[in-house]
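Quick one: the structure is below, and I'll ask about it shortly.
Other chains dropped; remaining ones untouched in position.
Chain IDs A and B follow the sequence of writing; residue 1 opens each chain.
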Amino acid sequence: MNRIYLDNAATTQAAPEVIEAIQTCFRETYGNPSSLHSFGLEARGVIESARRNIAGFINASSDELFFTGSGTESNNTAIKGIVYSLRGKGDHIVTTAIEHHAIHEPLHFLETQGLKVTYLRNDDNGQVDPDDLKKAITGETILVSVMHGNNEIGTLEPIKELGAICRERGVYFHTDAIQTFGHIPIDVREMNIDLLSASAHKLYGPKGVGLLYIRKGVQMTPLLHGGGQEKRLRASTQDTPGIAGFSRAVELAASEMEKEAGRQSRLRDKLIAALLEAVPESTLNGHPKLRLPNNVNMSFACVEGEAALLNLDMEGIAVATGSACTSTSLEPSHVLTACGMTHELSHGSLRLSLGRTTTEEEIDQVIKVLPPIIAKLRAMSPLYKKQGAK
Amino acid sequence: MWDYTDKVREHFWNPRNVGEVENPDGIGQVGSLACGDALRLTFKLDENKRIKEAKFKSFGCASAIAAASVLTEMVVGLTIEQAEKITNQDIAAALGGLPEQKMHCSVLGEQVLEKAIACYRGRPAGAKEEKMICECFSVTDREIEKAVRENR
């Protein structure tokens, strides 16, 4: 069976060119980038050229770019780094209700240490209101962190506008761009961004490599203390092959992004329209227009997400769900809940995230396979019959 | 996350006895506070007061479906007194085990059976109870929402 991978928001398959670059680096450039000898020099060359390349991609300068070990590490470094370095100045952070756990969890940890956090409300489409941000910032606020694109419902936030507010109020602005980096354009200067996180494996690069953009002049405490790598901001022997792979992934993104965003948006909209049409009591989650080009997130009333996911898996189709039953905490997705969704609907949510290799035939196959699965599960559901009888 | 035994998979993909028994002698429906799911069980007795037929409906994950499915097989041929003794551990064991985070799905099975038996003992089953059952679930539903709110 030809399998259909529609979970590119969870992770992507590394591009063949990326695997090639990693492989070459493993074979040829294996020195420690901190070493003085020629093996070290060569490794440093690979890393610095990657840094220049990736910095250019988001209009940063290369000394503003720091490599980390994951998107989560970038987020943790940004949040804790600013808090530890500015604790004298204030103890308040503003964020939104729908951030990734890699933002919420470090904040919860810091809350146990006395930090105060305002979680801005998102509207039913998942967007925050810039006016709410204006009201939330106080004299104690040291950081605002708002994600660029949401990983579950795909909604894009008005980063440039939020960044401008922060700039005006003299507060640092971080954005978790892990879902958007390499998928839609980012210009850190134009968008008023002080700190930005990205993760290579979301754009056909390797897992275990992230980056943190830190605007020149922003001071922060490191999270990983040790050797002098990454200008002392992130100790650890750099992952030269991983960084080379990340760089190659960015090159590919730079050349294909526009075309791919167009192509995937079209397939996305086709899939959404077809499912809304074919499945009664189905709804689209997230913003109808301002959303990631590859994100489809829908709720099917009275259907449990894990059951739908596993049925699709049987048919060779890989998707994700925000159902409570699949989260280890047994709570439904905090994102869907924050967008005002009832427990019941969020239970039956599925996320289908497209990728570079997704074809029209694959989308057609999903359109064919998914509706009968929903019908079958509804036939089993004690809730649906009642509603049907209404 | 969790990985399922072959037995769980098998019951999930080919669930036995889905649906509703006609003119049931017992009806039970429960909702899980932990994850917000619902499970419904109906059964009918034969002339020797042994369970002749049992069916389920589930709005739940693979474990909940598999647990209910295996339960409908386990109870057939048992007297009410025997069926009453089935615990969630028995259900999980019949499935070759469940991941720790999913044990509560088998608790749903135990509870629904309890409810259905209580229903059988309390009064003859009929369309009225069915309605009441649903109202009862919406109470549970509200409790769930409350629990979620409190947990925030």
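By definition in this document, contacts are C-beta pairs under 8 Å (C-beta built on N, C-alpha and C of every residue); 3 or more make two chains touch, one makes a residue touch a chain.
Not measured: the values here are computed from a predicted model.
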Number of copies per protein chain type, counted over the whole file: A x2, B x1
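Basically, only the chains that are shown with their structure count from here on.
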Chain A and chain B, separation of their C-alpha mean positions in angstrom: 38
Of chain B, residues touching chain A in the complex: 1, 12-13, 15, 18, 29, 34-40, 57-65, 101, 104-105, 134, 141, 144-145, 148, 151
Complex contact set, residues of chain A against chain B: 302-304, 306-307, 310, 314, 323-326, 328, 330-332, 337, 343-344, 347, 379-386
